[in-house]
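Chains shown are a subset, placed as in the full complex.
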């Protein structure tokens, strides 16, 4: 019977832990979070073949388990949880597999992985996309930085929590790939909103223009499944006043990571940097932090705000 | 038997006219271009059932024909050809259908269409995408601004020259839609090159990163069929030193139109404006005007230039 230590049971981690339990694969799980009630929301999901225990410390959650999975807010937490005194590396067994699903800067990811490797441990950086909806439904995409053998060991657990697993490269590559993807997403979402705004202000119907661009060289994920213009795509956040979805506050956080990554490699990212600042202006002027990120349409079409 | 007057036989127009002849639909065609040799390249393509005649003036090309098709470099040419003394409107018959396939600013397109309407004539603005390759193979996409009945009258001819016909709206809407699409294309192409540059400079393989983003929320037309990074996609311009394809000089021309359109409607287009200026820097620094527009990768990955 495999034992799992799960650390970090917030919006994402809670769903992921419960999906592991629901798989009924006979996992034994020890969970830890600084917020007691979050642990209860998982322990109460225990099944006939699964045993889940709340713990009072990282040491307690990690001691003797086969696999450690973590889902934490930022690089500093990952560093503290893994490298701090009484942290994961201090307590993990010699064969423990370490899977960190947090989205953090690649430098920290590599630093922590290297420390794990020094102790002979396989560690993956496995940030996800798919949001809380994907976490709940078990359809997350994992973008993994790890050695191939580490990834193969982890695959069974990842496939319970998600629908897709990409291997981006060695340690840190998962973070880099996710950051690049999300920077590009910000650029084409804002670019799509900009093109739609320009078209509408010149007399076009947003649905007609969307359809033309979708089938032409302007085509992109935003137009396909996440149209930012209200009324064009049923079910998209734009058609429910931008409630829910992927929040502006989270997109700007990912863009912060992209900028930090570019700073590290002295790369030029002019479009990513501008997209980030347009999101900042949107955040401030339209009080948009808690809206879905496709609400950037408001920056281009301020009249939509008043409806 | 339908008679067609075709004006403008350059890189695009010549192929389009020859495709109309090759359709063997029994069209009678009168062609006009200021360059004599361009007319010969079409008249020599005459077939058993098709008669094609070179003419010495717009009046001569237009007099008595059922349909006028034009393909001209810029708005000022369209204005002169249609509205000038001795131009199309002075010579067209009462039922002549007018199809302008040039890519020009919407204001001029609307002005010319309105003048045609005043004379009781149907006129379409029908700019194309697909480039010279699409023109040659008859697989162009037409993006049409016109009244529905005008579009239906034109459809048989458009379908000989192209594979797709979109109806964007009334007069000028074809130009607006094409301009919006190409501005978005410039943004996501440059954004894709930027994301790939950032990934590679942080240790990722460009093909692996491309594959991940293509299947994720970063997905767009560039990643699908026109990857800008050399070696990732066989057959893409990036894999033949950016020769051929859609030239930087043409992309910047389309971005000029986008900026002029935004100026007319006082729209904000920050990403489009930045993309245009990045293309300008690329054009000047890398002598890139005659390279395919995906060569913007060089701006982000200057080392690639030396290979």
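What to note about this one:
Think of it as A and B in the order they're written, each chain with its own count starting at 1.
In this text, a contact is a pair of C-beta atoms (placed from the backbone, for glycine too) under 8 Å apart; a residue touches a chain by one contact, two chains touch by 3 or more.
Predicted model, so just to flag it, every value in this text is computed and none were measured.
This structure file shows 2 copies of a single chain, while the whole complex it describes contains 4 copies.
One rule holds for everything that comes next: only the chains that are shown with their structure count from here on.
If you average the Cα atoms of chain A and of chain B, the two centres end up 40 Å apart. By the touch criterion stated above, chain B contacts chain A in their complex at residues 106, 129, 141, 143, 164, 166-170, 172-173, 176-177, 179-185, 187-188, 190-192, 194-199, 201-205, 208-209, 211-213, 215-221, 224, 226, 258, 261-262, 264-272, 274-275, 278, 299-300.
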